[in-house]
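Have a look at the structure that comes next, please.
Only a portion of the chains appears, each positioned as in the full assembly.
Each chain carries a letter (A and B) given by its place in the written order, and its residues are counted from 1.
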Amino acid sequence: MDFKTILQEIVQDSNTFSSIGNVTVTIPELAKVNPNKFGIHLTTISGEDFGIGDSEEKFSIQSISKALTVALAFSFLDEKIWKRVGVEPSGSAFNSLIQLEYEKGIPRNPFINSGAIVIADMLVSCLDNPKDDFLEYIRMISGSPTINYNLAVAQSEKDTRFRNAALANFLKSFGNIENDVDEVLDFYFHQCSIEMSCKELAHSFFFFANEGKSKDGKQILTKSQVKRLNALMQTCGFYDESGEFTYKVGLPGKSGIGGGIVALFPKNFVVATWSPKLNKKGNSELGMHALELLTTKTGMSVF
Amino acid sequence: MDFKTILQEIVQDSNTFSSIGNVTVTIPELAKVNPNKFGIHLTTISGEDFGIGDSEEKFSIQSISKALTVALAFSFLDEKIWKRVGVEPSGSAFNSLIQLEYEKGIPRNPFINSGAIVIADMLVSCLDNPKDDFLEYIRMISGSPTINYNLAVAQSEKDTRFRNAALANFLKSFGNIENDVDEVLDFYFHQCSIEMSCKELAHSFFFFANEGKSKDGKQILTKSQVKRLNALMQTCGFYDESGEFTYKVGLPGKSGIGGGIVALFPKNFVVATWSPKLNKKGNSELGMHALELLTTKTGMSVF
């Protein structure tokens, strides 16, 4: 499979793709991004790297970080994390409170905001210095010591925190937050503000495709654990568009409102895309299109 | 009509009424109350007072205060308040977030918590010294200069604030809170902590029954305004049990989880009851029973 040629074809095709999406406005600091940025990076399981476009420019990974906080919490608590958060698709928007009320404070899955806030609370309990330790973890799994929080973005999220503050307080009212609400939200806003390039993102998620081992050979999770987290990304990784992504692309993945998407074919490759224009569900329009082209052209999907 | 005899009969009957309700536990400071307290006070439009039982002992009026904050906000803003809160029964529990999400941050009515928090926000904007000014207003309409906040109760509400903090942040995320969330909640917790006796409560609500005029003759609201607020109490005053109360008692009224209820027959009388044991909907069991007896025995109801 000649990935280089395929990526070039995808980028060419993207010139004719008329995106009607918009850069997110929910976080003012992110609204400043150039909407025409577009990059793809694919890393094969054997370690080959293929990048094209703006694939080495850093952007805000936002909700993609939720897959990494779950991975870290999973390494501490294993199956115990499912006592406080479910593994089912939500069928609702990422920041809905409705289901949370019906289901008495147990979020449907760790990839909607309420679930991610519960995972953040677990990490605040497990880690000595939550923000420092999590950053160290990200640098370790990615092999990129320069990855960092963007403090202006974290502050911007805090300034517009009200929906997330509602979720966190609601969870606390059901007893599903152990720590101080503000401390948990501070950690959550920082995790969302992490910046990576497509290349760094692909490397960070390498262990999900490689039976738990990072690109430089560290065993981050067990084979069984990454199988389970991949399954979870498949059913829940794209909010209420998870079915659509699975239907069209057929790979487990995770998106963020910064316009990034990471997806992976177990035992084969990891791929990350970045294009800031989002569709109505909050997922990158061009990124989803590019990944659909990728699995169609290569015939490589889990189904 | 011999109200004195009727109140005696009601109290006698209450000895055979086996209440299965419980004192609220949501606010620890209120859980300390003696569950067997029971008082009734009725004031006729001509100014006669009839009290029985623990009718002169102060208790926490809690949500009953919501009718008084609406009255004060109504006097400042008149019909403008309905741009930010509705006049429809909610069909849901008093602290539900579900409808608020579907209806994009406009609470169904000012008597569910979300609606009362919006009204509190209006008062924080309108009043120079919100807490002082509101207390002065209560003392003025009731004619009782000793009415006060219970600071231990207000603190207890703050300590267990998470559901209300979720509501306030959720409202703020929809743009329906103007002031700082913590400042609005601080006012709200104080208004709920006000303590009155049944007698003081009946006097405070005198103007609702007296075409807008207080017991000592001050015009608090216009005749048309109290008509409208009475209508609102009729359809929304008892959370998701408003229909039941209207069906059984047939008077506009308002309840609180401290076990108090105030109800009124326009141009006739105001009556307040207090019994701390609540039914599953959060309304005083014995209080509702007593008021049903009152309208059955007197034949005095608006229907």
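FYI, a contact is a pair of C-beta atoms (placed from the backbone, for glycine too) under 8 Å apart; a residue touches a chain by one contact, two chains touch by 3 or more.
These figures come from a predicted structure and were not determined experimentally.
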Taking the 2 displayed chains as part of a homomeric complex, how many copies does that complex include in this file?
4
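Operating definition for what follows: only the chains that are shown with their structure count from here on.
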For subunit A and subunit B, what's the span in angstrom between their mean Cα positions?
47
Write out the stretch or stretches of subunit A touching subunit B in their complex.
96-98, 101-102, 161-163, 165-167, 169-170, 172-173, 181
